[in-house]
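Up next is chain A:
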Amino acid sequence: MKNSDKTTEVRIRRIINKKKGMIKLSLKVCVHCSICSESCFLYQSSRHDPTYTPSYKAINSIGRLYKKKGRVSEKEYDEIRELIWEKCVLCTRCYCPVGIDIPMLIASARSICREKGIFRTYDTGESKNK
Partner candidate 1 sequence: MIKAERKPLEEIYNMVKGYSSILSVGCGGCTSVCLAGGMRETILLNKELSDCFMKEGGKAVFSVVVTERQCNEEYTGDISDLVSECDCMISMACGVGAQLLAETYESKPVFPGLNTMFVGKDLDVGLYQQNCRTCGDCKLGYTGGICPITCCSKSLLNGPCGGTCLDGSCEVSRDIPCAWNKIYERLKAQNRLDNILNIHEPMEWIDKGPGILVQQGYESRYMKEEKK
Partner candidate 2 sequence: MKSGSNLEKVLSAGHFAVTTEIGSPRGSDISAIKKKAEYVRGRTDAVNVTDCQTAMVRMSSISVATILIQMGIEPVMQMTCRDRNRIAMQSDIFGASALGIRNMLSISGDHQSFGDQKNSKKVFDIDSIQLVGMVKRLRDERKMLGDDKPIEGEIPMFIGAAANPFVPPVEFRALHLKKKIDAGADFIQTQAIYDIKGFRKWMRIVCDMGLDKRCRIMGGLIPLKTVKMAQFLQTKVPGITISDRLINRLKGVPGDKVEDEGMTILCESIEELRSIEGVSGVHIMAIGLEHRVPEITERANLYPRPVLN
């Protein structure tokens, strides 16, 4: 059995199971101290928009996907897509005092989204040659 043969749901479950321990522990130990926001350059340049806080981005993407085993609505997927692609470039510089691997959490959310056919495209912008 290859990943292409399975249903989307099976594949998503597989990703969640693989990361289960890490996700569970991370969600548990996050104390919402928001110190991670200081190390996020996008948060800094967004005039301190709280939705750019790395922990917020992680909890509201992989946190939701994990709890609902990927079965979230399309609207929610859309919100997640914005959080993990538009509001995060995975620069991996975010710092967590209790050692949560935030980039890995975001990366897991991205993997799940890809299985749903949701990912960032880079050619949807306006062409200059029009």
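A quick word on the picks: all candidates are chains of the complex that A comes from, given by their letters.
Operating definition for what follows: a contact is a pair of C-beta atoms (placed from the backbone, for glycine too) under 8 Å apart; a residue touches a chain by one contact, two chains touch by 3 or more; residues count from 1.
Keep in mind that this is a model prediction, so the values were computed, not measured.
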**Prompt:** What candidate from 1 or 2 touches chain A in the complex under consideration?
**Reply:** 1
**Request:** Quick one: which bits of chain A touch candidate 1 in the complex? Just the residue numbers, please.
**Result:** 1-5, 14, 18, 90, 92, 103-104, 107, 110-111, 114, 119-123, 125, 127-129
